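One protein chain is absent from this view; the other protein chains keep their places.
So that you can tell them apart, the chains are marked A, B, C, D and E in the order they are listed, and the count of residues begins at 1 in each.
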Amino acid sequence: MRILYLVPGSTGPGFEESIIERRRIILQGMATPGTLIEAKASGTGPLSIESMYDEYAVIPGAIEAIINAEKEGIDGVIMGCAGDPGVDGAREVVSIPIVGPAQASFALASMLGRKFSIVTPVDQTIGTSIDLAVKYGFRESLASVRSAGISVLDINKDPDIAAKLSLDAARKAKNEDGADCIVLGCMSLAFAGFDKVASKELGIPVINPAIASLKMLETLIEMKISHSKKAYPTPASML
Amino acid sequence: MRILYLVPGSTGPGFEESIIERRRIILQGMATPGTLIEAKASGTGPLSIESMYDEYAVIPGAIEAIINAEKEGIDGVIMGCAGDPGVDGAREVVSIPIVGPAQASFALASMLGRKFSIVTPVDQTIGTSIDLAVKYGFRESLASVRSAGISVLDINKDPDIAAKLSLDAARKAKNEDGADCIVLGCMSLAFAGFDKVASKELGIPVINPAIASLKMLETLIEMKISHSKKAYPTPASML
Amino acid sequence: MRILYLVPGSTGPGFEESIIERRRIILQGMATPGTLIEAKASGTGPLSIESMYDEYAVIPGAIEAIINAEKEGIDGVIMGCAGDPGVDGAREVVSIPIVGPAQASFALASMLGRKFSIVTPVDQTIGTSIDLAVKYGFRESLASVRSAGISVLDINKDPDIAAKLSLDAARKAKNEDGADCIVLGCMSLAFAGFDKVASKELGIPVINPAIASLKMLETLIEMKISHSKKAYPTPASML
Amino acid sequence: MRILYLVPGSTGPGFEESIIERRRIILQGMATPGTLIEAKASGTGPLSIESMYDEYAVIPGAIEAIINAEKEGIDGVIMGCAGDPGVDGAREVVSIPIVGPAQASFALASMLGRKFSIVTPVDQTIGTSIDLAVKYGFRESLASVRSAGISVLDINKDPDIAAKLSLDAARKAKNEDGADCIVLGCMSLAFAGFDKVASKELGIPVINPAIASLKMLETLIEMKISHSKKAYPTPASML
Amino acid sequence: MRILYLVPGSTGPGFEESIIERRRIILQGMATPGTLIEAKASGTGPLSIESMYDEYAVIPGAIEAIINAEKEGIDGVIMGCAGDPGVDGAREVVSIPIVGPAQASFALASMLGRKFSIVTPVDQTIGTSIDLAVKYGFRESLASVRSAGISVLDINKDPDIAAKLSLDAARKAKNEDGADCIVLGCMSLAFAGFDKVASKELGIPVINPAIASLKMLETLIEMKISHSKKAYPTPASML
Partner (left out) sequence: MRILYLVPGSTGPGFEESIIERRRIILQGMATPGTLIEAKASGTGPLSIESMYDEYAVIPGAIEAIINAEKEGIDGVIMGCAGDPGVDGAREVVSIPIVGPAQASFALASMLGRKFSIVTPVDQTIGTSIDLAVKYGFRESLASVRSAGISVLDINKDPDIAAKLSLDAARKAKNEDGADCIVLGCMSLAFAGFDKVASKELGIPVINPAIASLKMLETLIEMKISHSKKAYPTPASML
């Protein structure tokens, strides 16, 4: 099984190709035997995604990359941003399963407790995180969205500070908002790799969206199941 | 007051510049004295929008057009597609009010009855219309989404058939789904101009999203009020 | 276009005719050229409305005034109390649009952000404000209702204190309850005229229900659209 | 314990005093030993209530009657109309429990199954019945509202036809809308006395709002419990 | 009318037979003339119920006891635990009404205000109390669940401390969570008998689930109404 971890956006100073290669290695390490992880950036748009403006800038290029991936025999794609940019649009134009890290994490969280909170990097992404949970049908399972207060590029520069700030936000979500499960709402937070430590510290599950996406995608591919074409119909222009 | 009616997408055979000019004239005719309507296409992406894939294709160009419009002194923009493509992203990067026809129509419908239904052109846009109502907080006010079963370009070619098919769908929404108000979920349906006749026939309000957007935008501009920057914060990359 | 601003209730010491005349002038100043504002009290019931008991006391007289207004050629009515007393009953017996300030403000707020809070004068009107938002389908968009802690008649006596207290309540709604938009839940707060200053101070929109009602009503009249008679059917006794 | 069954509205040809006396006897027959039922009309407003306009016309007089009843030592009041007109306003101004037949029936229904439907006399009261269920927090428990298609005064004239039409509506609610319990949404339907037969025919509970109100009110009085004054605060004008 | 107060579980040191006899006497004192209260433990499972694990342990024995009670001519059963263990299963296999104290209390609370909070003994039962309110359709009426922080057996040992801790929790529910009514979420809290004092202290109704169950059950029996067999169908194995 060939899985593409697609970073929607560009690489450059602050988000180098080496970061993607490091992520590929981590995912390969978590993959089931027989799964081959490929990873790349779509190559258009900004270096990091911290607004809807940023999301829209990366989506067309990312969808084109997914169309090509399907042609090249990729079995499924992880959209490598926890805003799940363009996942619905991509599903309209391909048959292979496309997993959004947020959606995969919410699904996983739904099996672990009653209410989850999302820890998102900056205040600017609180509202859009709520929109995402609502869009996916998890309004009643969402306890809160808390911001860690650190930009995406800074997370990659200083993962220890990111871990500390995320833990603080998660603790408030647990103690003040009623969360019994935490979803990390950012791929850079995911790959900072502190979820197991944070989970131990808090005493509740902390979901790593990178691993959640990988496992959910492997599940879909093994089950030979993909998104509903009634929900994501092929655009008329492509029929 | 200068208002831009921006068609997100391209013009070409089937959706000519003349269609946009006709729409400008209609809007100018409905405008309050003192309002000047300008109209243009953003110029990138497909001729019509009937999927999320289509929406994502037009958004980056449309947002750039809006940024420019603000610089040029435009007081407010109607995003000329009833899928409200990229309205949230646009609001992040400008201060002037941006009105989405769906959102304006839902707001208007909320003042006229208990539950509204949306008549959308094709089956492919039923699901995304539901997503939009849910995103805007109208889940409980949405009676149903019904498709007229006619493509956007065909609406422009044969508005009489479009009117008949829309009326059929609206009647089912009223009689079977509990709708007491109808929202036309497409700008080509809006400019086909049958909403008054349909309203009379059905005995319930039929909202024309083009006029609704214009009037709601004039209201916002006259009230000197715009979207909340807490809800649509400026992207960090632009600060 | 002739619009009636109808104060449901009586005038007398503490709520003099001069207050209504002042409001008429303010509304006329905000009206579109061609709109003529008329204003009067219905003349039955208490001087101010701060409970459901008060609302019920003014409604029958207010509805009779609206029936008469329609006969006299009025094109639409603003029910001049932010509890929207009797708006549904009035709609049953007339064809012209009747706008409730709360409903108009909620509709406007729905276009500006994700969640709004209502600032209501006294604790006694918190519960009924929630009822109103729920009745109109805005349960999920309501962040909170906060009381300013000042009676309606005192607002008219000391608008500066009313402004300060309202700003305090609105700030808590923004910072603690997640509101990204504020609705002033009282016509006396509306005409105290501090909404623009408050909006600037808070950095989020503050909706003046008086102006919102006026503009929404102008919109309905210009669009030649009124409430759904399926939602507000004519009473059998009047057929 | 003295209970007042208060008919909000007038008596006259079509709704005679004798109807009220007959109702008093029925309620007395269902009452717990020690309960004394008194019954009267408030004496202002129309003969029957089939719209919000009608409701508003009867409320002020009904509330005054309730204030007087409390002074005269009545222990609790059944508001004798299944639209629960003015129940919230009445609770603000008295301490004794006021039971609305709709609210009592919904509470009872909540203990008998998952979803109930309301059978209301005419189409005109469908929307207001929905409003009532939503106001009381039963949105998710409401399967549907179905109209029997017979006016209130005709129910009193021909209870057998009323029974047949109500059964038809209830059957559709059970078979098509998922109701597992039926609430009769009108006091004239209640006193037509066919609920037991209908229940047997349908195989699901049919709640008689007259009896439900009586029993719920007896319960409140025996428990020495009344409505929350935090929810229904005394109007400032009465403090 | 014969009513069985059934304690699901065992008796023994810490929860002696004498506790059940004391409860029987209290209920008999609150019963309507003509009602005979019987009381017993089902005799299987733990002494107290503070988890779903505990609930599941007592349910099969409790249902068998209910089947026998019906055979022996009992007219209705109070399931004597505020987690309502197995009430749905019991309803499937008998025709007589089975009242769960939580469901009866929620129904009663729905008539007294807008939102209620539950005071539950320990943190471990917060989540399951939420589940119960959601299952019964009261998600939107539930303000919060607060724990008193005292085990069930300790409540019976020291009812004064239980009263004080419950009052503290209820006060927070009123002041911080928006509750205008309190439901005691435990039968040992109910029989500690402090609900009237607490209600006076807080100024809002405090519902005693033991009395609520008794009165609701008497109501059902007097109305000759029981649960819907469409909602709780007889298991196929029993047909």
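To be clear about the criterion, contacts are C-beta pairs under 8 Å (C-beta built on N, C-alpha and C of every residue); 3 or more make two chains touch, one makes a residue touch a chain.
Quantities reported herein were computed from a predicted structural model and do not represent experimental measurements.
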Message: Quick check: which displayed chains does the absent chain contact?
response: A, B, D, E
- prompt: Among A:T32, A:N68 or A:S95, which residue is in contact with the omitted chain in the full complex?
  reply: A:T32
- prompt: Which residue among E:A57, E:L108 or E:L184 touches the omitted chain?
  reply: E:A57
Statement: Contacts from chain A to the absent chain lie at residues 30, 32-34, 99, 103-104, 106-108, 110-114, 136-141, 174, 180-181, 196, 199, 203-205, 207-208, 211-212, 215-216, 218-220, 222-232
Statement: Omitted-chain footprint on chain D covers residues 114, 140, 180
Query: Residue-wise, where is chain E in contact with the chain that is not depicted?
result: 46, 48, 50-57, 59-60, 63, 86, 88-90, 92-93, 122-124, 127-128, 131, 134-135, 151, 230-238
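Methods note: only the chains that are shown with their structure count from here on.
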Query: How many links in the shortest chain of touching chains run from chain B to chain E?
result: 2
Message: Measuring centre to centre with CA averages, how many angstrom lie between chain A and chain D?
response: 53
Message: Report the inter-centroid distance (CA atoms only) between chain A and chain B in whole Å.
response: 31
- request: Starting from the mean Cα coordinates of chain A and chain E, work out the distance between those two points in Å.
  value: 44
- prompt: By residue number and range, which residues of chain E touch two or more other chains?
  reply: 114, 139-140, 180
Query: What graph shape do the protein chains here make by touch: line, ring, star, complete or other?
result: other
Query: Which chains are in touch, pair by pair?
result: A-B, A-C, A-E, B-C, B-D, C-D, C-E, D-E
